[in-house]
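Removed from the display is one protein chain of the complex; every other protein chain stays in position.
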Amino acid sequence: MSLTAPLHGVVPPVCTPLDDRGEVDTASLTRLVDHLVDGGVHGLFALGSTSEVAYLTDARRATALRTVVAAAAGRVPVLAGVIDTTTARVSEHARTAAELGADALVATAPFYTRTHPKETAGHFRRLRAAVDLPLFAYDIPVAVHSKLSVSLVRELAEDGTLAGLKDSSGDEGGLRRLIVELGGREGRARGPVPHFSVLTGSELTVDAALLAGADGVVPGIGNVDPAGYVRLYEAARAGDWALAAREQERLVELFAMVDAGPEQDMGRSSSALGSFKAALRLLGVIENGATAFPQLPLSAESVSLVAARLRGAGLPPVR
Amino acid sequence: MSLTAPLHGVVPPVCTPLDDRGEVDTASLTRLVDHLVDGGVHGLFALGSTSEVAYLTDARRATALRTVVAAAAGRVPVLAGVIDTTTARVSEHARTAAELGADALVATAPFYTRTHPKETAGHFRRLRAAVDLPLFAYDIPVAVHSKLSVSLVRELAEDGTLAGLKDSSGDEGGLRRLIVELGGREGRARGPVPHFSVLTGSELTVDAALLAGADGVVPGIGNVDPAGYVRLYEAARAGDWALAAREQERLVELFAMVDAGPEQDMGRSSSALGSFKAALRLLGVIENGATAFPQLPLSAESVSLVAARLRGAGLPPVR
Amino acid sequence: MSLTAPLHGVVPPVCTPLDDRGEVDTASLTRLVDHLVDGGVHGLFALGSTSEVAYLTDARRATALRTVVAAAAGRVPVLAGVIDTTTARVSEHARTAAELGADALVATAPFYTRTHPKETAGHFRRLRAAVDLPLFAYDIPVAVHSKLSVSLVRELAEDGTLAGLKDSSGDEGGLRRLIVELGGREGRARGPVPHFSVLTGSELTVDAALLAGADGVVPGIGNVDPAGYVRLYEAARAGDWALAAREQERLVELFAMVDAGPEQDMGRSSSALGSFKAALRLLGVIENGATAFPQLPLSAESVSLVAARLRGAGLPPVR
Partner (left out) sequence: MSLTAPLHGVVPPVCTPLDDRGEVDTASLTRLVDHLVDGGVHGLFALGSTSEVAYLTDARRATALRTVVAAAAGRVPVLAGVIDTTTARVSEHARTAAELGADALVATAPFYTRTHPKETAGHFRRLRAAVDLPLFAYDIPVAVHSKLSVSLVRELAEDGTLAGLKDSSGDEGGLRRLIVELGGREGRARGPVPHFSVLTGSELTVDAALLAGADGVVPGIGNVDPAGYVRLYEAARAGDWALAAREQERLVELFAMVDAGPEQDMGRSSSALGSFKAALRLLGVIENGATAFPQLPLSAESVSLVAARLRGAGLPPVR
């Protein structure tokens, strides 16, 4: 389905269930997509960081995206991450994603290399020219180790390169400055780029981002509780900020599952991804909680803590 | 005045006006305190980063704090920054601040040194024991290059070491997790540390922090427009989040004055502090816009941009 | 050719000449390999950072490696970089490199992801098991944003996972500690891993690394002046440290060509790679000095500075 209006709402970065051999478990992934669409989400972001895209071979990436597109079946738009080091490599992923039916592309700044902002601007412009799909910039310094500045994003929004921003930088002040420059929470439609979509990846402060004027959210833990984020989004749309904040607080408590794997024993992202997948397994959505190699698995004790968090948030495990 | 209840509201970090020789301009500082108190602020934070505390000799620090305490005259509480590398040096500043009449102390983690969180915990505990005043932790990684974790702050809140937190880390997700652990926005009074005060230094997202349950804000640009932040705070207290957000947007536009000094030619903090002081001079509050050496001064062109931002925010310069 | 003894000597990271369309210029690359082998180098490192591997599609990587292997024609061993985000993706590159005739593999820690050292250890172990070629760890924090610790490298050396280390971390103290733990400059052969090869990527302090006991060097600017590094290496082998240092100083002066592109206008790595390629073009080795998109090209003025550095080092341009 085409993106005829600015993308908005809850757009979870879809986890990629794996089997024991590390292959994409397409049956589980199909169930996960149904779980999300049934939860009321407004779009799906396949092949993002939470999808473990950096761990997937090109073949597995293709399988995952194909499965998400098929399962979504046009009910919601599918954004595809095209994550690789630099422009030529990203362009190849972009062409593949287009062929597989993605509705939009999500690309980061170059990484591994040290890249000047002027070079990063060229990167996004060439990607936009290479494949005719709406292009979202993915600002994720924790992964790529550079930050997209407000002025760079604005420049690329105004010249039509970018359809939107997925901001996982954690720089809420910078995001606020961008939104104000684009016309402010109430003036965006009359601003310089009325169709530009601002999505936050800061899943613990979504009420805040929506109050600031963001269009939507890409919450990793939205895999586990999509309906919760949809309630939060609807409350915000209705102007019931107290309700939005209460829902956000419940989700913050749920999110504490990521502390399950102590940092001294495994990577920080392994524990987050592992807990999301453990939760999806406990909820009966996916078959196997395994994360991609070389990420270490959660201990049994950690999985118990995930189960406790699920119960605490009103999402009792079914196994 | 003693802090009988959790500190809340707008607590600006008071700029330190200087004369041509770099000495504290006490007449200007007195006028600035009146400007802030007349603007309705709920407290004053002297000798913080925005006060250029790192540039002030001990004698100048004492002059500044003495002046703020005298000018405040008990109308609002005065918090004093006690900024130095490690415990013994900070303790000396704390004793001086107590003698000069500060109502509470604000201390960072050790800096210059590389300090383990367990050592940082000892640091705050000894400071609390050394001087009998409420102690606020000042979380400012951009200056001290370490971050206070949620678990450390919570531990020091629960054992009575800390009366509050001044969070300038920019980690809004972490702050949200802390508030939720303390009982949430509506449950703080029934939580484990009902008197603990959470103040944000993220001046561009104050509406968001208040929605999340923060008690107040320490806004650098609150020196320039204290009444604006008070209106924002009052709107939030009244639950009028749309009004709060509108006021915040106006303040975000005003804040763009910090872009006046381009980063390639001067330090980022120099341009922020220089623009705040330039604005205060243009508004007739202080006599001289000079920042402390070795910070470079704003150019005349930059001062013009500050003036434009003031006019844009409805604060016309008087000179 | 197989690596029957620990790799040693000068092993330049081979630049990848490109044509105007960004395709690998195989004729130029063949000439470059001859230039290096004629200069006396002891091995070739294809598809490293200096080869712009992060900018090359898989097809271009294969073309480059195939060309280097063919041009080397067994005269010196060819190491192949297998640079990608995580284990499964790196393994695919490793299999391809083996098929194309590489004599050894060079892999970094995972990047884009946040990976625990225990996970990084698993990464290298699985790569070693996947493809039966000697495996070198490539320690390059500026690109991957994690550092391989001395203890991790030693563990992977002792269990046979690693055949060697290519250290581009700049942490000369850490490298010295590793060498001392392995038996010291004179005792390596009687140490715990007598065949482990230590190569430094710190091209400005090669005399120092060889004095410390390193086996060899992987110098980017060795593309431009391979014979200079060979003279330096031979002087060090002969114990003529004053001569080694003089040669190093000449190469330091030559290296100043990387300052050609000022940091404010292009990326730091773009200016280094651009100046190496400009020098190779000026010396008549390659046809085109272009770097891969989105790197900005050197200005004509910068190319003039490169030419001046060449003349200063006794390497007069031929065009």
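A few remarks follow.
Which chain is which? They are A, B and C, in the order written, and residues in each are numbered from 1.
As a working rule, a contact is a pair of C-beta atoms (placed from the backbone, for glycine too) under 8 Å apart; a residue touches a chain by one contact, two chains touch by 3 or more.
No experiment lies behind these values; they were computed from the predicted model shown.
Taking every chain of the complex into account, the chain not shown here touches B, C. Check C:G22, C:G40, C:P141 or C:G184 against the missing chain and you find that the one touching it is C:G184.
Contact with the chain that does not appear here is found for just one residue of B:T161, B:T205, B:Q248 or B:S270, B:S270.
Residue in contact with the omitted chain (choice from C:A70, C:A227 or C:A256): C:A256. When the missing chain is restored to the complex, the residue among C:P141, C:G170 or C:P297 that touches it is C:G170. By the touch rule set out above, chain B reaches the unshown chain at residues 22, 49, 54-57, 60, 83, 85-89, 92, 110-116, 118-120, 122-123, 126, 142-145, 265-270, 292-296.
Listed for chain C, the residues touching the missing chain in the whole complex are 170-173, 176-177, 180, 184-186, 202-205, 207-209, 211-213, 239, 241-242, 245-246, 248-249, 252-253, 255-256.
By our rule, only the chains that are shown with their structure count from here on.
A rotation of 180° superposes the C-alpha trace of chain A on that of chain C, rounded to the nearest 5.
Computed from the mean C-alpha positions, the centre of chain A lies at a distance of 36 Å from the centre of chain C.
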